[in-house]
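Excluded from the complex is one protein chain; the other protein chains are retained at their positions.
What follows is chain A.
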Amino acid sequence: MAAAKARRAPNRLRSNLVRPLGRSTLAAARRVGAVGVFGARATIAALSPPWFPGQIRRQFVAIGFFSLPVVGLTAIFTGAALALNIFTGGGRFNAEQVMPQIVALGITRELGPVLAALMLAGRVSAAIAAEIGAMRATEQIDAMHTLSTDPFSYLVGPRLLAGVLMLPLLTLVADTIGVAGGWLAATRVLDFSSAAYIRNTIDVLQGWDIVSGLIKAAVFGYIVALMGCYHGYTAKGGARGVGRATTRAVVSSAILIFASDYLLTTVFTQAS
């Protein structure tokens, strides 16, 4: 009896370690598959009729226009802080004079799109997940089906379009305000000449610096809207489920933004 038990023990140990690992790997794979299918359906719905212009307009305003203040504020403070940091840091190896160039490149290629996207992840992804999750919980999504309307066309598509098209615009705003923040710090706190700062910025920037940032922004916008829609649409279990969906939407958006930022940057820097 005891011997048999002892012989089984290592076996049990292995299965105790392996089984949960296998199970969570499978669950993760299933989740990725489900998000992929959802994303494909959502993209098709966004790009094919029926379109709901009223809904699209509404989402453009909600996602684009009402995000301007947070994005603008984030950009101006970050631009200013970046300028001060690079100036002091650059001073250690006599590079303080190239500070405007570094600020301009850092903001257009990296910080503008990423910060705008993170603000959108917090603001928009959460709002989408909460709204669609509540609609799921109160059977509004079921009702929409019975009213011969596809929730993917009516709810998901417009949000996806708004994310993909509005985040690049917001990024353009963030770029401009971010550089302006750097300029403010440089001319008010440090003793930079305004004309020199602006000339340096314009001289260093190439079209691709800005465009690559905008391409990133479009991808981030897709991620933010998709994560909000996916977690809201699949929410289960009433108000608690909606809360969980909101958290997941924000966290998964943020992680995917950073991961895809690195991937895109790799591609872009190798290409140029």
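By our rule, a contact is a pair of C-beta atoms (placed from the backbone, for glycine too) under 8 Å apart; a residue touches a chain by one contact, two chains touch by 3 or more; residues count from 1.
The rule we apply is simple: contacts and distances are computed from a predicted model.
**Student:** Looking at UniProt, which of "Rieske 2Fe-2S domain-containing protein", "SoxAX cytochrome complex subunit A", "Putative dehydrogenase" or "ABC transporter ATP-binding protein" names the chain we cannot see?
**Tutor:** The record for the missing subunit names the protein "ABC transporter ATP-binding protein".
**Student:** Among A:Gln101, A:Thr149, A:Thr187 or A:Thr265, single out the residue that touches the unshown chain.
**Tutor:** Per the contact definition at the top, the residue touching the missing chain is A:Thr149.
**Student:** Among A:Gln97, A:Thr138, A:Thr247 or A:Thr266, which one touches the chain that has been omitted from the display?
**Tutor:** Residue touching the absent chain, from the options given: A:Thr138.
**Student:** Determine which one of A:Phe52, A:Phe77 or A:Phe258 touches the chain that has been left out.
**Tutor:** Only one of A:Phe52, A:Phe77 or A:Phe258 touches the chain omitted from view, namely A:Phe52.
**Student:** Considering the entire assembly, which residues of chain A contact the chain that has been omitted?
**Tutor:** Residues of chain A in touch with the missing chain: 50, 52, 131, 134-135, 138-140, 142-150, 154.
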